[in-house]
Structures are given as C-alpha cells and as structure tokens.
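Let me begin by presenting the structure, written as structure tokens, before commenting on it.
Then we have chain A:
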Amino acid sequence: MAVANYLYLSAILFTIGAIGVVVRRNSIVVFMCIELMLNAANLAFVTFARINGNLEGQVVAFFTMVVAACEVVVGLAIIVTIYRSRRSASVDDASLLKR
Partner candidate 1 sequence: MSLLTLVGALPLVGAALMYFIPSKNIELVKKFALLVTTLVAVASIFLAIGFDKSVTSMQFTQSNSWISAFNINFAVGLDGISLVLILLSTILVPIVVLATWHESDGGRWSVKTFYVLILILETMMIGVFAATDLFLFYVFFEAMLIPVYFLIGGYGSANRSAAAIKFLLYSLFGGLLMLASIIGVYVISGNQIGATFDLTQLATLEIDNQTENFLFLGFFIAFAIKAPLWPFHTWLPDAAKSATPGTSVLLLGVLDKVGTYGMIRFCIELFPDASKTFTPLIITLAVISIIYGAFMAIGQKDIKGLIAFTSISHFGFITMGIFAMTTQGMSGSNLYMVNHGFSTAALFLIAGWMMARRNSSIISDFGGLQRVTPVMAWSFFIAGLSGLALPGLASFVSEFLVLVGTYTRYPVAAIIGTLGIILAALYILIPIQKTLHGPVTPGNEKMTDLNLREKIAIAPVIAIIVVMGFYPKPVLDLINPTSEKVVTNAGFTDPVAEVNK
Partner candidate 2 sequence: MQTSENLLWLIALPLFSSAILLLAGKRANSWGHIMGTIVSASTFTIGIIEFFAMQSRSEENRAVTQKIFTWISVGSFNVDASLLLDQLSICFVLLITGVGTLIHVYSIAYMSHDLDRRRFFAYLNLFIASMLLLVLGDSYLNLYVGWEGVGLASYLLIGFWNEKPAYATAAKKAFVANRVGDVGLSLAIMISFATFGDVSFSGMKDGVDQASSTQLTAIGLMLLLAACGKSAQFPLQSWLGDAMAGPTPVSALIHAATMVTAGVYLITRSNFVFDAAPIAQLMVLIVGGVTLLFGAIIGMAKDDIKKALAASTMSQIGYMILATGLGPIGYAFAIMHLLTHGFFKASMFLGAGSVMHGMKDEVNMRKYGGIGKFMPITFLTFGLGYLAIIGVPPFAGFYSKDKIIETALNEGGIKGLILGSATLLGAMITAFYMTRVVILTFFGNERWGHKDEPHESPALMLIPIGLLSVGSVASGYLLYKGDWLVHWLEPVVNPLKVHHKELLPPIVVSIMAVAVVLVGVSVAILKYRGEQPDKAPERVSVFTRAARKDLFQDNFNEAAFMRPGQSVVKNLLNIDHLIIDGMVRAVGSVSLSAGNKLRVVQNGYVRSYALLMVVGALALIATIWLITA
C-alpha cells in the first residue's frame, strides 16, 4: 500500500472531524470530533515520519497524545460543569451570548 494513502486517510478523518463539529449538537460528540481531527493530524505526522525517514513526526505524535489528554481533562471539566448547570449537553443550548 502506498504511503500516500495514509495521508488521504488522514485527510478524510480530519474532514470527518471538521464536519462533525459543524453538524453535531452534543458537546461530547463535538469534542470527540475534535479529538478525531487531532488524531488525523497524528496519523499524518506518523506518515510523514515514515516518508521523511526521521523520527520527529513520531515524537510529535506522542506529544500530541499527551496534550490531547490534557485537553480532554479540561474539556470534560467544562462540559460537565455546564451539564450540571443546564442539564443538557447540547451545544446549541449554550447560545445566550450572541450578536
């Protein structure tokens, strides 16, 4: 299998994630979509590491995972707090701030 295909896969995953953020309402799902995008980027890094023949990309992937984990912590904290206040995880409900 050509290495380039991994890039296509990565692009597809990223696109799915990006579209998911736009179309889904549940904040958890939205957040998962973002994670999907991050992982798509990870995939690309790893692929490029392979293409370029150096390890930097793989190192980056590890870093990204750590950072993503931190992001999950913060993100879930926020989402949960909001859920407790509003009894809803829909991102559309949080739309008091506008215009």
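Here is the rule we use: contacts are C-beta pairs under 8 Å (C-beta built on N, C-alpha and C of every residue); 3 or more make two chains touch, one makes a residue touch a chain; residues count from 1.
If you want to know what made the cut, all candidates are chains of the complex that A comes from, given by their letters.
These figures come from a predicted structure and were not determined experimentally.
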item	value
Chain touching chain A (counting every copy) in this complex, out of 1 or 2	2
Residues on chain A engaged by candidate 2 in the complex (per definition of touch)	18-19, 21-25, 30, 91-92, 94-99
